[in-house]
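Okay, so here's the structure we're looking at.
One protein chain is absent from this view; the other protein chains keep their places.
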């Protein structure tokens, strides 16, 4: 299960079997919540935040999975294919930032 | 204790007595973490997220306090007075968005 | 103009004269937008993001002012006094993290 379209379809089925999509602003808030949790893990691992012994080590991979899950929900709701969206980003970078790296 | 300058000074003393400021990027990550926690509370209260019975009702006020605390830390570290920064924002809105509300 | 209560009241007047508060989830989304803009500035100044010459140097102080403005809007809407919320945060840290810094 690693084709992006299949992943999006799989999440779509799961969501529809489990109550349907939240409204757009609630999904956005959830994305922010998950981004905050990844920030917390990054601070523990790469930043200055001292980890308390009692805190559970929730893996960075889990938080990234949570973010991707919500992002897929949001994309599905808007009828967006994420692999196409990503292709555009890469095309955009190649044009826009060309001179930025080469020094021209 | 409600003058902004006094609040910033109070936080500054507390931070210096408790190990000093984190580096800038770590403080930013902490702000993101706290914003995520507020987003979670907003979703529970105003959005679509169904609250589980076992979840503790951490008050919105507490999350806002957490955000303000980190924002003050960041401002202190940069030598910024938040009341002056706020005054500029209000001045900016009055000019920039004047026609947006009046319809001109 | 530096008493927190006065600042909150001033923003409240300004908002009511300019169309009233947005709904809660929209204010949250705006807070996220402003946090993102501060993150962008932090990356330019303290992180790895190479600044393009053509990019306008929007000051960190302005972004912090924007965040505080939205936070005040959200607090006003919920009837929360931010100085009281902040006092609770500081009280919480003194209790909760006492052993964390002293080593007890």
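Quick notes on this one:
The chains carry the letters A, B and C, assigned in the order they are written, with residues numbered from 1 in each.
Methods note: a residue touches a chain if its C-beta (ideal position, glycine included) is under 8 Å from a C-beta of that chain, and two chains touch if they have at least 3 such contacts.
The structure displayed is predicted, hence computed values, not measured ones.
Interface residues of chain B facing the missing partner chain: 25-26, 28-29, 32, 50, 52, 100.
As for the chain not pictured, it touches chain C at residues 22-23, 25-27, 29-30, 32-37, 39-40, 42-43, 47-49. One chain of the complex is left out; on chain A, the residues touching it are 1-5, 7, 10-11, 14, 18-19, 23-25, 28, 31-32, 35, 38-39, 42, 45-47, 60-62, 64-69, 71-72, 74-75, 78, 80, 82-90, 92-93, 97, 101.
Keep in mind that, in the parts below, only the chains that are shown with their structure count from here on.
Inter-chain spacing, taken between the CA centroids of chain A and chain C, is 24 Å. Shown for chain B are the residues in touch with two or more other chains, namely 23, 25, 32, 35, 39, 42, 47.
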